[in-house]
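Some chains omitted; the rest stay in position.
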Amino acid sequence: VAYYDRLNDDAQGILGYVSEFRQDFHRHPELSWCEFRTTAVLCRELEKLGFDVSWGKALWGDLKPHNLPPAEQLEESYRQALQALGDDDPYLADMRGGYTGLVAQLMCSENGPRQAFRFDIDALPVTESDACSHLPHEAGFSSTAEGKMHACGHDGHMATGLGLARIISERREELKGQFTLFFQPAEEVAGGGVHFAKLPQLQDVQRFYSVHLGIVDRPVLVCDATWIAGSVFDVVMKGRSAHAGNNPEFGRNALLAACQAVTGLYGIARHSDGVSRVNVGGMSSDNANNVIADEARFCFEVRGASNEIRNYMEARARQMVEGAAAMQEVDVIISPRTRFENHPNHAHLARWIKEQAIDFGLQLEEVQDAYQVPASEDATFMTRVVNDQGGQGCHLVFGCPVKGGHHNPTFDIPDHLVAWGSSFYFHLAKEFSMEVNIKTDPSL
Amino acid sequence: VAYYDRLNDDAQGILGYVSEFRQDFHRHPELSWCEFRTTAVLCRELEKLGFDVSWGKALWGDLKPHNLPPAEQLEESYRQALQALGDDDPYLADMRGGYTGLVAQLMCSENGPRQAFRFDIDALPVTESDACSHLPHEAGFSSTAEGKMHACGHDGHMATGLGLARIISERREELKGQFTLFFQPAEEVAGGGVHFAKLPQLQDVQRFYSVHLGIVDRPVLVCDATWIAGSVFDVVMKGRSAHAGNNPEFGRNALLAACQAVTGLYGIARHSDGVSRVNVGGMSSDNANNVIADEARFCFEVRGASNEIRNYMEARARQMVEGAAAMQEVDVIISPRTRFENHPNHAHLARWIKEQAIDFGLQLEEVQDAYQVPASEDATFMTRVVNDQGGQGCHLVFGCPVKGGHHNPTFDIPDHLVAWGSSFYFHLAKEFSMEVNIKTDPSL
């Protein structure tokens, strides 16, 4: 029996609730910065649970989202949300243009610590499987949005957040202090976390938790999950076209330069201090067969176990691309698209979580201390702020076998894990709330 | 004064006529296999001039066009032609599906030789210039079809053919034998020439002429223009995708294979027997930045001064592509798209044309014997048939300064050249008609 199949009363109590919301979100996936319906549904439910909710431009203030999709796509998504929820939906109006996501807060009657939890809410451009072995398909809650899918479990993250909100709401009398839930947009494009890290609601937070479901492909709780640093760059090479038969010497071959850059990129010497990665994402060049290419485009990403390794990879990658451009005498523009940071969790908090997990009923072999996920997360921007201001932030993984793998058309996770997660989060919240009380911290 | 500015009476007489048609064709460019309106306009005019015209499926018989554009594009073009000429146009119905082009024949009262002329009729996917220095724009006969343009002079070729038809029609009493005009579609994709070479109307032809306007960028008639051989191939590489961060070792990188193939292709050792060329046309691979590419597509062309050199380049190119695929353990499919052949003109005819040019008033320095155009032509398929069956075929260039270069948005050629061309072609036709007569060839 997996740890998340051993549900306590809290979890049992919300299982139906979180399952319903998770399936609703799964049916209506929205891409990064287009989470209009998603945000509105969350706002409505959290207000119903008694939380103070901030959203839209009131939440965003002077901040502006970046890495937005093309304006038409943004508008079309917004239009679809209006269609789904009605033109008079009280939440949507303020989100137009990509101001998605929300912050929900609840203050208990007694003073106490400020604790915060972060959940990401966007879906992926993946077409969901219709295989009979794919549970969401068979159970009838597959994506209804062509070419979009919650294939990374953010539907489960949101449901975990709602489950937690509901338990907090129901048992608020046992708690002290303030609870803040961040429902952050655009994690997949390293967009939302950068901005949410600047929100005033993050100030003075003493405990900050973020989580990812799945990941390790086996039933184990990771108390100290870190993420590798990464950067994505867009490259445009511009040469000069020429007729490949009549006067090839006149051309400056942007496609050949791009190809040489690609072979160079994959050959960057790896760093001995830890994992490094490089990959080229797509390529396009539209010249006819008898024309020397005057333009080629591609993007590439580099990753590193630490920010330093990532920076090393970045610097070498730029040299590769610029050198290849120089070989063919073409111009090159390298534009940063996104950057993910590696940031350590607060060591004390990670250890405390482990103790709590054991206390909560997990076996020692169901708990893993440290694990570096070979992927990236923008929650690290928020963790850094909390740790830097003297609080304690930590990223967890509620691990489980992952059907199909993340970002795959057959990705799926169990509802039990969601309910278990809400109840475990509540356990952490309550324990810290009590612990601080006992210590009668004068600063609270 | 350029040779084509010295117009004889024939040329003067048709100058307005050919100019009007050339401008009409220029306004209404149609891409390869979509020359529906163009073919209908030509049919109507040639029937008016008294020619017997064959078109559509009646002309094509068992032959089927190849290298067709996507079916929707073909249908859309057809629909536009219907819109332009009316649903009841008597010519269009039979062309649906790409059966464009026509053959027009006229038999004189007296027996005589069979002479044939070939004109190509398709336009290019080029957006015409709206610079004030671009005469078609300033004179108001620019392309009205967005993104399409007669940027290779085929509008002039057709007008030359109509001018010739009109003179023949008007002076048919002075002529003997049969005159066949081939208006061939889809030259730009090496499509039409392959099929027209199989038409029964080409059998027993004793003289076969094809021509290109422009090319040499100076006022000179090339009597013996040959074209280099070429082939175009489509390549698809199929590997295996994998998350570039989590398990790159699982991937088989089709994009990297494609890039290595490209760098290999450009490095093929050149042939010492004559010109060779290689070029890569476009590339596309759609993977996300964090996914190892499972597919990449590109096309490439090779050319050679002779078929043998082209074949050498083909063989080496295949090795490059297959070897690069093997390097990355990806599958590869190399599909031939088009092939142009190099074929010599009939030497006697080329010399005879030169004599006639002098006789027609050209200075020795206005005539060039041999020139190999560093490009390709599918008229060579027809020339080969004629020469092989004992006739005499030759490709000419009516050379002139070429504004902007072929396939360029500012390409333009003078109307005088068109009228001159019609009159010179008539001169050749009449001279041979007379010459054979004099010799009282019993075989005619």
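Going in written order, the chains are labelled A and B, and every chain counts its residues from 1.
In this text, contacts are C-beta pairs under 8 Å (C-beta built on N, C-alpha and C of every residue); 3 or more make two chains touch, one makes a residue touch a chain.
Everything quoted here is computed from the prediction, not taken from an experiment.
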Number of copies constituting the complete assembly, 2 shown: 4
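Note that in this section only the chains that are shown with their structure count from here on.
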Inter-centroid spacing, subunit B versus subunit A (mean Cα positions, whole Å): 55
Touching residues on subunit A, where the partner in the complex is subunit B: 228, 230, 232, 243-246, 248, 253, 255-256, 258-260, 262-263, 266, 277-293, 296, 299-301, 303, 337, 374-376, 405-407
